[in-house]
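One structure below.
Missing here: one protein chain of the complex. Every other protein chain is in place.
A and B are the chain letters, set down in written order, and residue numbers restart from 1 in every chain.
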Amino acid sequence: MKKACILLAIICTSVLWSQEKEVKIVFDVTSADEATHQSAIRHIKLMSEAYPDSEFEMVMYSKAMNMVLADKSTVAADIEELAENANVSFKICAGTMKRYGTEKEQLVKGVEVVPDGIIEIVTKQSEGWGYIKEAHQ
Amino acid sequence: MKKACILLAIICTSVLWSQEKEVKIVFDVTSADEATHQSAIRHIKLMSEAYPDSEFEMVMYSKAMNMVLADKSTVAADIEELAENANVSFKICAGTMKRYGTEKEQLVKGVEVVPDGIIEIVTKQSEGWGYIKEAHQ
Partner (left out) sequence: MKKACILLAIICTSVLWSQEKEVKIVFDVTSADEATHQSAIRHIKLMSEAYPDSEFEMVMYSKAMNMVLADKSTVAADIEELAENANVSFKICAGTMKRYGTEKEQLVKGVEVVPDGIIEIVTKQSEGWGYIKEAHQ
């Protein structure tokens, strides 16, 4: 009985384990640097094309405000197009918007607002998502 | 019996799972850039105010030495004040201190020394803490 118990516990854990192995990635962008915005978009674009059944989320906060402003972003068209995919999402931190005095209407189409960028990222991590910090210096 | 076993294993795992969902965040700071120090402090300050029952730790190593030097840090007062909270801690890597010839007396009050900054961070990760790299380029 004990052996069966151990086995069952291992099986249960293995099932949860294998679920974690799905490709789910949250990208963290805090840079004001347009070169970083462009790299970040290239990463999520290539990966969502290569893994159409997986999930990708990009979270912008801190100094990355301009990346999702319709009239300032150098990657606005890419974000709008990518956000149409069910497995790709772009999230901006409400706290960052407030700090920059940004209104929802100014955002690139398809960008969603989350209450807190950091909480959004660590929640995804705790759900087994992979984490990639986008930074290039 | 087997069903009960599976159920119990799932419950056990779920309990551990939900414990991981607590907000516990380790921040990684390696930059010499004062703007990055200030962003990092803003993040930990806002979060520890918003989540007073959660835990936050900021680990400095590599090029971030000045951030915790009493006579050089631009965020010394904030660190000292925040470190008084039971749920907030600041850790500097002993290896980094050695490399810069820093003595413990030179540190901002409240900053603790850990043997190795990277080991500190990955240990927290393995205990289910969320991870945020502070970097802005």
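The definition used in the following text is that contacts are C-beta pairs under 8 Å (C-beta built on N, C-alpha and C of every residue); 3 or more make two chains touch, one makes a residue touch a chain.
This is a predicted model, so every value here is computed, not measured.
**Student:** In the whole complex, not just what's shown, which of A:Val29, A:Met47 or A:Ile119 touches the removed chain?
**Tutor:** Missing-chain contact among the listed residues: A:Met47.
**Student:** Going by the contact rule already stated, which one of B:Thr30, B:Ser48, B:Asn66 or B:Thr102 would touch the omitted chain in the full complex?
**Tutor:** For the chain that is not drawn, the touching residue is B:Thr30.
**Student:** By the contact criterion defined above, which parts of subunit B meet the unshown chain? Give residue numbers in ascending order.
**Tutor:** Looking at subunit B, the ones touching the missing chain are residues 1, 4-5, 8-9, 11-13, 16, 28, 30-33, 36, 62-63, 95, 116, 118-119, 121-123, 125-126, 131, 133, 135-137.
**Student:** Which subunit A residues would touch the chain omitted from the figure, given the whole complex?
**Tutor:** Residues touching the hidden chain, for subunit A, are 1-2, 5-6, 9-10, 12-13, 20-21, 23, 25, 39, 43, 46-47, 50, 128, 130-137.
Definition applied: only the chains that are shown with their structure count from here on.
**Student:** Suppose each chain is reduced to the average of its Cα coordinates; what separation in Å results between subunit A and subunit B?
**Tutor:** 22
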